[in-house]
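Note that one protein chain is taken out, while the other chains of the complex remain in position.
Labels run A, B, C, D, E, F and G following the written order; every chain starts at residue 1.
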Amino acid sequence: KRQGFPEVIFGEGKDASQIIDISRAMMVKKENILITRVTHSKAEEIIERLPDFQYDHTSRTLFMQNSLDSNHYKGYIAVVCAGTSDLPVAEEAAKTAEAYGVEVRRFYDVGVAGIHRLMAHIDEIRGATVSVIVAGMEGALPSVVGGLASHPIIAVPTSVGYGANFQGLSALLTMLNSCASGISVVNIDNGFGGAYNAVMIHRIANRSS
Amino acid sequence: KRQGFPEVIFGEGKDASQIIDISRAMMVKKENILITRVTHSKAEEIIERLPDFQYDHTSRTLFMQNSLDSNHYKGYIAVVCAGTSDLPVAEEAAKTAEAYGVEVRRFYDVGVAGIHRLMAHIDEIRGATVSVIVAGMEGALPSVVGGLASHPIIAVPTSVGYGANFQGLSALLTMLNSCASGISVVNIDNGFGGAYNAVMIHRIANRSS
Amino acid sequence: KRQGFPEVIFGEGKDASQIIDISRAMMVKKENILITRVTHSKAEEIIERLPDFQYDHTSRTLFMQNSLDSNHYKGYIAVVCAGTSDLPVAEEAAKTAEAYGVEVRRFYDVGVAGIHRLMAHIDEIRGATVSVIVAGMEGALPSVVGGLASHPIIAVPTSVGYGANFQGLSALLTMLNSCASGISVVNIDNGFGGAYNAVMIHRIANRSS
Amino acid sequence: KRQGFPEVIFGEGKDASQIIDISRAMMVKKENILITRVTHSKAEEIIERLPDFQYDHTSRTLFMQNSLDSNHYKGYIAVVCAGTSDLPVAEEAAKTAEAYGVEVRRFYDVGVAGIHRLMAHIDEIRGATVSVIVAGMEGALPSVVGGLASHPIIAVPTSVGYGANFQGLSALLTMLNSCASGISVVNIDNGFGGAYNAVMIHRIANRSS
Amino acid sequence: KRQGFPEVIFGEGKDASQIIDISRAMMVKKENILITRVTHSKAEEIIERLPDFQYDHTSRTLFMQNSLDSNHYKGYIAVVCAGTSDLPVAEEAAKTAEAYGVEVRRFYDVGVAGIHRLMAHIDEIRGATVSVIVAGMEGALPSVVGGLASHPIIAVPTSVGYGANFQGLSALLTMLNSCASGISVVNIDNGFGGAYNAVMIHRIANRSS
Amino acid sequence: KRQGFPEVIFGEGKDASQIIDISRAMMVKKENILITRVTHSKAEEIIERLPDFQYDHTSRTLFMQNSLDSNHYKGYIAVVCAGTSDLPVAEEAAKTAEAYGVEVRRFYDVGVAGIHRLMAHIDEIRGATVSVIVAGMEGALPSVVGGLASHPIIAVPTSVGYGANFQGLSALLTMLNSCASGISVVNIDNGFGGAYNAVMIHRIANRSS
Amino acid sequence: KRQGFPEVIFGEGKDASQIIDISRAMMVKKENILITRVTHSKAEEIIERLPDFQYDHTSRTLFMQNSLDSNHYKGYIAVVCAGTSDLPVAEEAAKTAEAYGVEVRRFYDVGVAGIHRLMAHIDEIRGATVSVIVAGMEGALPSVVGGLASHPIIAVPTSVGYGANFQGLSALLTMLNSCASGISVVNIDNGFGGAYNAVMIHRIANRSS
Partner (left out) sequence: KRQGFPEVIFGEGKDASQIIDISRAMMVKKENILITRVTHSKAEEIIERLPDFQYDHTSRTLFMQNSLDSNHYKGYIAVVCAGTSDLPVAEEAAKTAEAYGVEVRRFYDVGVAGIHRLMAHIDEIRGATVSVIVAGMEGALPSVVGGLASHPIIAVPTSVGYGANFQGLSALLTMLNSCASGISVVNIDNGFGGAYNAVMIHRIANRSS
């Protein structure tokens, strides 16, 4: 764990009592706690015992603020996606970055099949230190933004789609083969990982200032 | 074979003498002949014996004009691709459509990572009856054009790229999963097939006029 | 959205209340609304609140007629499949085309393993502007029809089958590799997309008349 | 080895001198010898030393008649394929069956995209004890014949095609998923295996007569 | 449908009322009816309405004897598998063959990892006209039996196993690549298809006697 | 093209004369030129005409210094790999970063199967702004370094290996599934892309200082 | 069954009553019985009837001690994994080895992304006769341990992870491609198999002493 960073628990595959035990140990250290991939019912069970957790439905995350984060970064990162179905992954990314004390600007209705909506926001996206771009189905959004912005792009493929999307393989391959430079890729549906990489870069941007 | 259409020979896997035999039979019928997928050396061997064939290096096609095609279609089809590497497939499509008597307009430097170049030509692309969009690597071009144009798009994935493009699988999956409506897909590197579908639609557009 | 076209909502991955909100916004504009991929229980929830929706069990679509569609197209499109298991996808295609104001003729018992049944209907299929051919398992139907008809064919692979069909991969590959010309392919189970492409072509056929 | 059967050598991956040694041992036993998958140049090397071998270019087989086969089977098997590209595999099957003393009838221009050509021969195909059906690309031929004939069909997928045929995977999956009953499948390009299975059945048909 | 054969309904993907309707139509024709892939609960629903159906739990089949099958074939076919987990598919094969009036001998505890158990039965297996060999996991049984018996083998891969069996792909590939001759393969878990091919061959064996 | 950046040509799939033409156009603009993926023989052809190019055998790159790059970045990036076979990709990355004016430190004998060699250099690796980690075969190096360093890691899988490495798929999947945070991935063998992402981050680190 | 070894039942796909029957037959022979892959509810059903079984939740195994195992092996085997999610497979391995009378030492918090934790235990791991190393996600642990220890390593990939882990394929490929020598691999999630191989080697080590 890096200094000033929250504790993060990967909630999938852990039951409520395991999560509660781990959380209690962390609470002693007065650290902020982020738990990803928590189902609604598991969250309720946890909150009943640890009522300081806040649950966010879209991102399926629990968050507990135990210390005021001392980070005061300049600038913001952009989290970009096409719409409704990618929201859980996009919000997992956004909540993660915010848990790390980084300002997030959301651009959530800008799919490649409606390029003008992307264009309407492109200057604000360009203003970010780094973008986390979340896309399922054909996963083409990072290529298009990559051609318009000159900052690093962390591409997050999602499993959204059906048939020949093969549970996210389609978007993953698209992003790995992008003809735009400056794009790197994390695992399918890994909103956390996308944000974590972005946060690292954002901290670098803030280091010497 | 449909009326007024040229004879088309799939040259791959046939040797020069087989192609010459088939061509001679067709020449008797005074039909135009298009041969696709002919290597340079095979073309030379054929032309030595049948000097009326014209070879086109980029598309690797041979063409022989034996009758003046009576087709006088209104309008044009657009053949669109991103650049150098996709040219052989794009030109196989373009030469095929022209062999069928259809006017082709080429848009060959309009990849998604440089969206402004696409935008500079979008009105002329929109003016086509139908577009054949050829793309390798991440194959995102049909999605972007599909969102800007309201005519049918025939998407042709190419095997251009390396690594995780898996010989065209990447572009193929992208196109099948497009979030834009009005896109249908043919086999990897099948420039002929892309054009053939477009020609059918173009003839429908011309039918009643 | 194209003029005179209904609004279409992709129902999968949206809950009843999200769909109701979107529908209400559209109802204000007095447009026809088609919702695809709606489960029975979700449909009941929606109809309770918006009783003008009609639910069709086979295609799993909801439709609401808010304006008399002004389209009066000549001709019809053919929707073709082999039987019981492919019906949901075939009917998604048929209902979609009808929502766009296009006449549909259904040919639903014509699998390749009983070629005479196909032959009994082939003239009427040939009479269509374009065919949407839906097939699972080995997915050979478009190849056979493609050899008998000279209009464009939109092939829709389905996930019907088991074992080595690999959730539709089998039919998808079959269709992409068809030795018949004039066939293009959409995503596995994408009845909507198959119809949408056909409608575009049907409108072209009607444009100048 | 079964009684009255020729010796068969799989030539791929063996050099000329290995094949010559194995053949000599067999010649002592006065048996007929079939060698499959022999390139032209390897065949020349072998024939130079063992001039009783006959080479067949299309099937890439060598054959040496050392005994008059005593088999006098009634009836014939059908070897069926669509055309030029599948010939090497189809002829490997046909030559194999003939080496086993079985009469073969060839039906080599009957692809599914031209169903009338198949229909013109269907009665003679039906008259066979068993069919070996060889097909590449979409591999749909066994399904169609399977619906028209009531004898067993051995389906042989070939690697013929390009792009999304994935070296024969496409035809293989098609055949495994056939909706026609009475079809079983051997390995991609395995003309020998297709014929061997057919010969076994043909001998059963002849056993008690 | 071939003469003297029962009617067979593929029960998967049809609900009880659909199956009842189809069955009633067949009962009128006094034919025997076999329904495959029927879950226990669906079977109960059907039997409540059509009490002449007999349900077999292992094979998940329903059978109704409406006519005394006039087939009196000589000989038997062997159905071979390794044990408990492959029983549903093996019994689907066995029940199918019996529904077609063919005598079946079962060899159900003879996996390749205990070769002596196979050896104890090999003479009786050899005595069959044809074997249907059902195997999951590594699917090696057909290769071993194929080397010991000289009759045709229909190999049925099953999805039994976990991990790198990839739902039956492992056994399927094993069987397609068998180094034993005389093996052909049907779809994963397709006990019906395995038996159907065997029955065809068994009838050929009985034709002229 | 970003300001102060060299022109980069992707040499694969372009012949010598195409590359010469493109280079001449760039030379006019007095920019530095980097060409990647140039075979030895193609390089010789190019240098004969444009003798200011320097060829590097390991990385297969050509470089021409036309302007003194004004970049004076503080700090360095680390390029890390396990040994001989990964050198071409690692050096493509290193030469690319250097062409962009960034100092590179190379750590080329530090595979995971000899962890002590990695440990001997870990402090100097930790001192980098960002690491480009190149690995074939099992591709585990980024996970190990990721656990030891707190800066961003760009992971570059290579196609080095054989058998079940499936041309780099093995290393690619390993890197995408890393249990270490702060790792993002580019295409197989994409040394250029790995470096490009690293350079972007390095420039961010230098921006405000 | 080898002498002195317990009886092992693979519980998956067998219902409680089948398992009870098999167990009773074994109890007569006074042998120890291990049952793997038993769900909690199935275990309860079995214990109700055979109360001498002990259920272990983590490994999902049932064990019944019917004889004092006479094995007194010297030394121990190491079971190594990274943490919580791999525990069920690691414990299946550990319980299996213990059922075979072999001492097991567990190293359960030593993932490659925290190499110091592994280093803290490496001497004790080195002291084992053989290691069973269980890893999901990127599966890199065997490579790292393989470089530090000189005894044989049995690597067990797990299906733990999501997205591009493709149900354990990622870890499986990693382990097969390890650049460390002395690693062999069993099926995904096959804790039993990993332990069985280790036990065989451990007995060899004890044979002559």
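As a convention for this text, a contact is a pair of C-beta atoms (placed from the backbone, for glycine too) under 8 Å apart; a residue touches a chain by one contact, two chains touch by 3 or more.
Keep in mind that this is a model prediction, so the values were computed, not measured.
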item	value
Candidate in contact with the missing chain, chosen from G:118, G:154 or G:171	G:154
Touching residue (missing chain; options G:25, G:120 or G:204)	G:204
Chain not shown, touching residues in chain E	82, 111-115, 137-140, 143-144, 146-148, 161, 163-166, 169-171, 173-180
Sites on chain F contacted by the missing partner chain, in the whole complex	84-85, 160, 162-165
Residues from chain G at the interface with the omitted partner, ascending	2, 129-130, 150-152, 154, 172, 176-177, 181-188, 193, 196-197, 200-201, 204-205, 207-209
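One rule holds for everything that comes next: only the chains that are shown with their structure count from here on.
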item	value
Other chains in touch with both chain B and chain C	A, D
Pair joined by the larger number of C-beta contacts - B-F, D-E	D-E
Whole-Å gap separating chain D and chain G, where each centre is the average of the chain's CA atoms	48
Centre-to-centre distance between chain F and chain E (centres being mean Cα positions), rounded to whole Å	57
Shared-contact residues (touching 2 or more other chains) in chain B	163-165, 169, 172, 176-177, 187-188
